[in-house]
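With one protein chain held back, the other chains of the complex are shown just where they sit.
Chain nomenclature is as follows: A, B and C, assigned in order of appearance, with residue numbering initiated at 1 for each chain independently.
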Amino acid sequence: MSEHAHSSGARVYVLTLVALLILTGITVGASYINFGSASANIIIAIVIATVKVSLVALFFMHLRHDNPLNAIIFISSLIFLGIFLAFPLIDIQSRDKIIPNGLRVREQVAAPKQAAPAPAAPAHH
Amino acid sequence: MADIVATPKSQSHGDHYDVDYLNDGSLLSWLTTVDHKKLGVMYLWSILFMFFLGGVFALLVRLELMNPGQTIMTAEQYNKAFTLHGAIMVFLVIIPSIPAALGNFALPLMLGAKDVAFPRLNLLSFWIYVTGAIIATVAMVTGGVDTGWTFYTPYSTTTDGPVALMTFAAFVLGFSSILTGVNFVATVHKLRAPGMGWFKMPLFVWGIYATAIIQVLATPVLAITLLLLIFERLFGVGVFDPKLGGDPVLFQHFFWFYSHPAVYIMILPGMAIISEVIPTMSQKVFFGYKATAFSSVAIAIVSFVVWGHHMFTSGQSQLAGAIFSFLTFLVGIPSAIKVFNWITTMYKGSISLAAPMLYALMFLILFGIGGLTGIFLGTMSVDIHLHDTYFVVAHFHYVMMGSTLIAFLAGLHFWWPKMFGRMYNERAAQIAAFFVFIGFNATFLPQFLLGSRGMPRRYYDYLPEFTPLHQVSTVGSWLLGLGFVIMAGYLFASLRKKMDAPSNPWHARTLDWQTSSPPITHNFHEIPVLKQGPYDYFKPFEPSVEGYHE
Amino acid sequence: MSSESYGHAAEHAFRQHHFVNSEQQFDTSKLGMWLFLATEILMFGGLFVGFGLMQANYPEAWVAGHHHLDRIMGSINTVFLLCSSFTMVMAVHASSTNQKSKTVLNLLATLAFAGGFMVIKYFEYSHKFHEGILPGRYFSYAGGGPPEQAMFFGFYFAMTGIHGVHVLIGMILIAWLTIRAQRGEFSSAYYTPVDLIGLYWHLVDLIWIYLFPLLYLVS
Partner (left out) sequence: MNWLRDWMMPLAASEHAKKVDDLYIFTFWLMLAFFILIVYLTVLFPLKYKRKKEGVMTINFSHNLALELAWSVIPLILVIGLFFWGFNDYVESRVHQNDAIEVHVTANKWNWAFEYPDGSRSIKALHVPVNKPVRLILTSEDVLHAFFIPALRTKTDVIPGRYVELPFTATVAGKHQVFCAEYCGRGHSGMFAELYVDTPEQYETFLKEGPEEFKTMPLVELGKFTYNEAGCKSCHTIDGTKSEGPSFKNLWGKSEKLRDGSSVTVDESYIRESILNPTAKVVAGYEPVMPSFQGLLRDRQILGVIEYIKSLK
């Protein structure tokens, strides 16, 4: 029951910690640099975070030597999270943005209506 | 019918070891028991009580709809009544019904285990369920909630009433469901009896396993959705409120990411029971065992990518709608496979028409209607017309009630002798089944027609042209109620008898029947060692528990 | 699995009666823990999804919001949590190799790092409360900026708040572990609680590893 405890000894843990600290330094440093666009910075930050997470999962959480079932559970939770992110993203990215003709102009004209009940919204308030 | 001959191999266990679980320990000790059977029975009573409550709300709703205009209550009261009916039935009855009550009781027995993997977690899960039920009750008596069980924003964030409390109740109940799921996955993986490979597991276990996977992966999202909703009400964060820049459609994505798989949390255990009852009552080997087992898991996984079919008219993008529509159709295939496998299993069997089988056959017909009408709703152009009408109401009642609840009744009648050691009156069971079947169809068949003719759902009042169909539906609901009253009558009556149930009244081959009725506290005297597949009715019975014979 | 009979005296006291042997019990507990961690991932995941989609809608508000967060404090907290994860895994290692005092020391170090994390969080929170940076409708920061900042801070407080609650629960569990370790209850034959709470603690760390860049390093 404790084979993993022997296979990854203290030295591996120290190396992992050092790697994690270095990566933290890199990600903080990278946040001061402009990589061209906001999304580029975010992607770099997320990639570094993912590397850090993999290190923690593989070495601190022993997934490298553990029963593969546990790794399957861990990875499938991430896959389902991916599904959860992907579909709303598809939806939001591909929604029609309807701006009817002249609507914005009309909205400005109608702006003072906010003070009084608007005729467009009559009755039953 | 032979009784169990369960002479203990070793007398060292002492008397306590041989007492049936029902009579082991004081009544008070039940409250802190970690025995999966007792917890199953406690869940059963709680769920039946909640079913009664939800049923009363259902009858009130139907009574109000007897005539157009105000019949017995005001619009506000009606809105609260249907919300409570939905919330109670979904969160407190159907989702826990089969896994928590029958699953808790039967799953470890079927695996040949002494208990679930984490008995104390099981107890915790039960008390979380009770806590959730109490919070929901508090929300009901402190004003009630009128959001509908779906809690759609921004209505739910702006309406009065203890919405946050009701939401919190659902949040708490979610944890009960998660813990049950964790427990069952671990149990199935780690506590199978020696010799029980994955494809020697009873199909009930497969179904509950697939359900547990969904419970583990989907319910946390419900938890966070409801938490965000509570934040929204308390702090006005605005994620789902367009006035603050949020997106109400996003709430629907969050909600249905859980709630569509939740439909399968409801139906998969029902299918699981039918997969158990049909081969047993037909004394036939299960046709297409592997296909059925895999289709459970396939349904569980595909169920995560179809939620958008609840949102074809919601303002979701057309591309997303098309993807969801296509995937929705795919989920129909494993269901079709299951139906044909069940039917073929009966072919050339030796079929008993005892109560569990009556309900199983009823399930086949009602699930047939529920599943086939789902095809209409998956078709985009037709769904645009049918969405949010009574057609949808009828469809999901055929699936949730006509299928899951009927399967629950099949399972209840199937395991009742094992749970309580008593046989119920078979004739009374037939009469009740008749009323349930007639009443159910009278209630919900007219609603398909109402829906296709354009009657929207959640209407307190309606146009006069819909009156006759609504009246048929209301009368049907009373017949259905009558069926349940008869059922309560003969089930309670059976509990007053002395224990008369044989250990294996249905001549089943699974391990749960190879112990006494009711089982002893530790389920089996010896660890069962599997000798036979669960449905090997084509060869003589070879018990897997030593000392057991029919 | 062996076919050994149920009910006989366990080979040692830690085994519950329904398990055949303690290896089965250990594996099962660990599986249960991983399943629980999966639910945690999906629960936090919901927040991340909401956060990300709203960030796509209001990038300016997100950048403006992040300017109120102190990158240095965030970095120190990240280092604290990483170190605590390291001491935790050392504690697991020590307990599985029968090193009682090393177990206790590492657990105490973990507690100290976690405490440091909470202290810094406290300063960050109270500073924000002071400036009127509160979630949603209570957002009353005088310095201006896009109105959706209120939503950013709704997420900020929800995410760090729920994470903070997890840290607190973890600290309580680790304190309980320390007491048990001090009593010498763990050995190479039985260190399941240390291992499981260790897994939980690493997950709390994992979530922070994503929270930190997403909240503090947006620009």
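Keep this in mind: a contact is a pair of C-beta atoms (placed from the backbone, for glycine too) under 8 Å apart; a residue touches a chain by one contact, two chains touch by 3 or more.
What you are looking at is a predicted structure, and each value in this text was computed from that prediction instead of being measured.
Asks: One chain isn't shown here. Among B:Thr71, B:Thr137 or B:Thr344, which residue touches it?
Replies: In the complete complex, the chain left out is touched by residue B:Thr344.
Asks: Can you say which of B:Val297, B:Leu372 or B:Met499 touches the chain missing from this structure?
Replies: With B:Val297, B:Leu372 or B:Met499 as choices, the missing chain is touched by B:Leu372.
Asks: Touch as defined at the start, partner being the missing chain; which of B:Gly143, B:Gly195 or B:Pro456 qualifies?
Replies: The missing chain is touched by B:Pro456.
Asks: Which chain B residues touch the hidden chain?
Replies: 75-76, 79, 146, 148, 152, 154-155, 158-159, 242-243, 248-249, 282-291, 313-315, 318, 321-322, 325-326, 329-330, 332-333, 336-337, 339-341, 343-344, 346-353, 357, 361, 364-365, 368-369, 372-373, 375-376, 378-385, 387-389, 449, 452-454, 456-463, 507, 537-540
By definition in this document, only the chains that are shown with their structure count from here on.
Asks: Indicate the whole-number Å distance between the mean C-alpha point of chain B and the mean C-alpha point of chain C.
Replies: Going by mean C-alpha positions, chain B sits 34 Å from chain C.
Asks: Using mean CA coordinates as chain centres, what's the chain A-chain C distance in Å?
Replies: 18
Asks: Could you pull out the residues of chain B that touch at least 2 other chains?
Replies: Within chain B, residues 189, 217, 221, 247, 250 contact more than one other chain.
Asks: By residue number and range, which residues of chain A touch two or more other chains?
Replies: Residues 69, 76-77, 80, 84, 88, 92 of chain A touch two or more partner chains.
Asks: Please name which positions on chain C make contact with chain B in the complex.
Replies: 1, 3-7, 16-20, 24, 27-29, 31-32, 35-36, 38-47, 49-50, 53-54, 57-58, 134-138, 147-148, 150-151, 154-155, 158, 162
Asks: Sort out for me which residues of chain A touch chain B in the complex.
Replies: 69, 76-77, 80, 83-84, 87-88, 90-96
Asks: Under the touch definition given earlier, write down the residues of chain A that touch chain C in their complex.
Replies: 1-2, 5, 9-10, 13-14, 16-17, 20-21, 24, 27-28, 30-31, 34, 38, 41-42, 45-46, 48-49, 52-53, 56-57, 59-61, 66-67, 69-70, 73-74, 76-78, 80-81, 84-85, 88-89, 92
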